[in-house]
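All protein chains but one are shown in place.
Labels run A and B following the written order; every chain starts at residue 1.
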Amino acid sequence: MKPSLRRIPLSREISFAVIAYLYLPVIVLAAYSFNANRTATVWTEFSFNWYLRILHNPSIQAAALNSLIVATAATVASTIIGLLAAVGTQKRFKGRSTLEGLINSPLILPEIVVAVATLILFVSVGIGVGLLSITIAHIAFCIPFAYLPIKARLAEMDKHYNEAALDLYANRFDAFRLITLPLLWPGILSGATLAFVISLDDFITSFFLSGPGATTLPVYIFSSIKAGITPEVNAISTVMVLVSIVLVALSFAINRIGKPIRR
Amino acid sequence: MGTALTVDVRGVSKSFGHGRNAVQVLNDVSVKIAEREFFTLLGPSGCGKTTLLRLIAGFEDVDRGDIFIAGQRVNDQPPFRRNVNTVFQSYALFPHLTVQQNAAFGLRMKDLPREEIKRRANEALEMVRMSALANRRPSELSGGQQQRVALARALAPRPQVLLLDEPLSALDLKLRKEMQIELKQLQNQAGITFIFVTHDQEEALGLSDRIGVMNDGVIMQVGKPIDIYERPTHRFVANFIGDINLLEAKVSNGKALLKSGHLVECDVSAHSPSSSVSLAIRPERARIVKETDTEANFAGIVDHFAYMGTALVYQIRLLEGTKFLLRETTANGAGQFAQVGSRVGIKVAPEAIRVLRD
Partner (left out) sequence: MLEQHSSSQATRNLLLVAPAIVVLVLLVVIPLGIMAYVSLLARGEGSGVNWSSNISGAAYLSFFVEEDFDGSLVPNYSYLLSFLRSIAQAIFTTAICILLGVPMAMWMAGLDTKWRSLMVLVVTIPFWTSLLIRNYAWLIILRQDGWAQEFVNAILPAEWKVSLLYNDFAVAVGLAYSFLPFMILPVFSTLEKFDWRLLEAAYDLGANKWRAIRNVVLPISMPGIVAGSLLVFIPSLGSFITPALLGGGKTLMIGNLIYLQFTSSRNWPFGAALSIILLGLMFVCIAVLALRQKRNAAVSGRKRAK
């Protein structure tokens, strides 16, 4: 078929516009982070100045450290929980779709609603706000992000691998440890990376649950923006976007490992 | 062939799904398989042959009935407690392990000494001539090579029974023929029971000591290949294996009366007088004669004719309208061809006619 017939009028032009729409703002942001001028409206010259300033800003460092602690803890917990859940929901059983709905509910529910509900819970049971609260809340919405890639990986894995292991005298635990788990690693790593990115970038939940001394990087950025745009915020924002993109690209790359198992 | 039983399946039923969606896959199946026997479960897809194999392996639980392996009831034993190994249709070679590690897996799980694991895994690989590629990954092997590794992996622990689930179906025709011979040799060498599942009747006839023909969750007939082919007990078996002509007839005076009015001599002793029967006749057991020949049992018109090299194949329309397939060997020279449109007589020896209940 002639390619021209496949083309839908204007669709290409609109698509290019959409790509620009999706990426230009972030590029502009990145560009401003290299502008030496503080007012940030006038371009003066290229400078790494604002990046150097981040390195010497204790509040940014503290917020970044908090973000890393929260994201690491939430990732480890949600990945383990998500892995177990993916293995447990592998076979059809009554009520499975309800369980999956529960596991994936954080993806559909408006985050602000869950965030304030969690705030009410933590305050009413006396846990209060702070880093621990943020971490616990992050575990909940990171679970589906860890669960889904692992589940997808399990679904496309030849179910006969497990049977073959059992057939060859491996008990269920050994079959999982020696066969399923090694074949599942790319899915697990991919899910963990996504959970990490989601936790690292989360703003709304962290915002409601952050207390004095428990500020994560996005919360810091938000309050800085509210206080007035500074090139430092541009720089730290650019770093965060870059980290997200690199991690997500890594996650996708990991997930492709060992894909063409079937011939 | 030994006489002791290795696998004894007694009245096994199995269905999948619940309530209205339940599908009965096996219905009161019983079969006894002897030691060192090459036993084939043959049937069309969906007949329950793979399910029966999976029940023996322990991947599924029986609903009703019992399964004994070497005299021991194994209903409640998980697969890893059954001294039975499986060669999967997809091979299911562990992709993250080398050929050697795959072959050693079952031995490793049995907690054998390291030296013994190594020795026996290597022996198994040697048996299938895969030692040279022991350090490769399954993804680096051809289909036929993967097949051999799957065999070695399943044989290495020396199970009492080897279960093979359509293991040759993924191979091309030429390789399949080679592997068939090799499988047979392997079985003799290993000296264990093989239970082989296939839908390929030629494969079943060529390999098996005995065949169990399955349809709709039931074993229709169990017998040696020659029994299955020459003396089918059901229309289904007759039809499923090889080409066959089935002619409607009625028992009449110790003979079979065709619709066309021809009386055919055959053994109807098992059937009550004037009951409806089918006459099963293999195409190669019928001969073309002149219509006027007194030896002719019935007659028809040649509709179609094809020269196939080793045989001449005729499609003949019988007088009552039924199509009849007839194959004449060219081993004694092609001889004379009956012309399309000509009337011919067909001669079948009484012992070549199998009378089946309708």
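Going forward, contacts are C-beta pairs under 8 Å (C-beta built on N, C-alpha and C of every residue); 3 or more make two chains touch, one makes a residue touch a chain.
The shown structure was predicted, so the numbers you read here are calculated from the model rather than taken from an experiment.
Among A:I81, A:L132 or A:A152, only A:I81 touches the chain left out of the display. Taking the complete complex into account, A:I120 is the one of A:I120, A:A155 or A:L181 that touches the chain left out.
Set against the missing chain, the residues A:A64, A:I134 or A:V197 yield one that touches it, A:V197. Contact with the chain that does not appear here is found for just one residue of A:S190, A:N234 or A:N255, A:N234. In the full complex, chain A makes contact with the omitted chain through residues 1, 3, 5-12, 14-15, 17-19, 21-23, 25-26, 28-29, 32, 40-41, 80-82, 84-85, 87-89, 91, 93, 99, 102-103, 105-106, 108-114, 116-121, 123-124, 136-137, 139-140, 143, 147, 172, 194, 197-198, 201, 203-204, 208, 218, 221-222, 225, 229, 233-234, 237, 240-241, 244-245, 247-249, 252.
In this text, only the chains that are shown with their structure count from here on.
As a whole-number value, the distance joining the C-alpha centres of chain A and chain B reads 54 Å. Contact residues on chain A toward chain B in their complex (touch as defined above): 158, 160-161, 163-172, 174, 178-179, 182-183, 258, 260-261, 263. Residue ranges of chain B in contact with chain A, taken from their complex: 57-59, 78-80, 84-86, 88, 90, 92, 94-96, 105-106, 109-110, 139, 143, 153-154, 157.
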